[in-house]
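Note that this complex is displayed minus one protein chain, with the remaining chains in position.
Right after this comes chain A.
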Amino acid sequence: MIEFQNVSKVYQGDVKAIDDINMTVNDGEFVILLGPSGCGKTTLLRMVNVLESITEGDIRVQGKSSKELNPIELRRNIGYVIQSNGLFPNMTIEDNTMIVPDLLGWDRKKKRNRFNYLMDLVGLNPDDYRKRFPHELSGGQQQRIGVIRAMASDPPVMLMDEPFGALDPIIRHRIQDEFLAIQQEVKKTILFVSHDIDEAIRMGDRIALIREGKIMQYDTPTEILTHPKNEFVSEFVGQDRVLKSMSLYSVQDLVDAFNLESSKQEVADTKMIHSDTSLRVAISMLLNQEADQIVIVDQQDNQLGSLTLNLIEKFLHREVKGKER
């Protein structure tokens, strides 16, 4: 757990980078710090592992104030990933990955097992890469190594500063998915900086939207998209926020909302859509298709009724607009 209590940061020259922030990141939660460039995301992140001093307030990690702890010890218990990966060019991939266990004095065998395990986790063959150097890897591979290096000593908390920001969109998407799958398994407490709303929606359990050092809204992606608290939030998430929010719902949610019944009748010549498809894709299919309805099927190919733009609009009204205050 990470708790920010009235945290402020003033750089020399009177730049107030962080202005009285209060927020809590729960155990196993994946929280995105989102906001425009220069709003203070990196500063807030780096105060957690004391790479930046805290001007006012307190940050508690796993219940302990960073003021009470030796910064070196503290940092060894917090994974840290940066955009430029920060791999050490003079060390092999294995030495890079195992640097924290090395500092902690793990024995050779334990380090080797851990390296093999982590490499498997990110789909890289440990023996192929063990003796290679960072410059011999692609950008995506380097960033995977950067991520597993941060996980090496299995720290409960991870800080990630735009870790995938420098990758091209296809690779970025793939690594995001990979990392989400890993997170499902390891359940770290993660603070993750991003300036990309789509990344934030895809990855975060909750999003803290920041502007000029202040939190504008701290909520789940759905809430941020469907109930932006103020002008800034709705502008930041964009005009297409409703459409974006559709990627957070599946066709199944719509089936549940309207209690659509399953049946076994055969309908020839119609398009089918699986109930686990996102509503955003479903809308796109409907708009693309000549047909004005698609048959929804579940995993066992039972038909659950038909999907129309009309139905989605009704759902939208109930789920999104209906909750608006």
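Quick note on the criterion: contacts are C-beta pairs under 8 Å (C-beta built on N, C-alpha and C of every residue); 3 or more make two chains touch, one makes a residue touch a chain; residues count from 1.
Throughout what follows, contacts and distances are computed from a predicted model.
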Which of "Osmoprotectant transport system permease protein", "Succinate dehydrogenase", "Oxidoreductase iron-sulfur subunit" or "Nitrate reductase beta subunit" matches, in UniProt, the chain that is not displayed: "Osmoprotectant transport system permease protein"
Who touches the missing chain here, A:I72, A:I170 or A:L287? A:I72
Which of A:V25, A:L44, A:I59 or A:I82 sits in contact with the chain that's absent? A:I82
Touching the left-out chain: which of A:V10, A:M91, A:I171 or A:A257? A:M91
Sites on chain A contacted by the missing partner chain, in the whole complex: 49, 51, 72-76, 80, 82, 84-92, 99-100, 103, 133-135, 149, 159
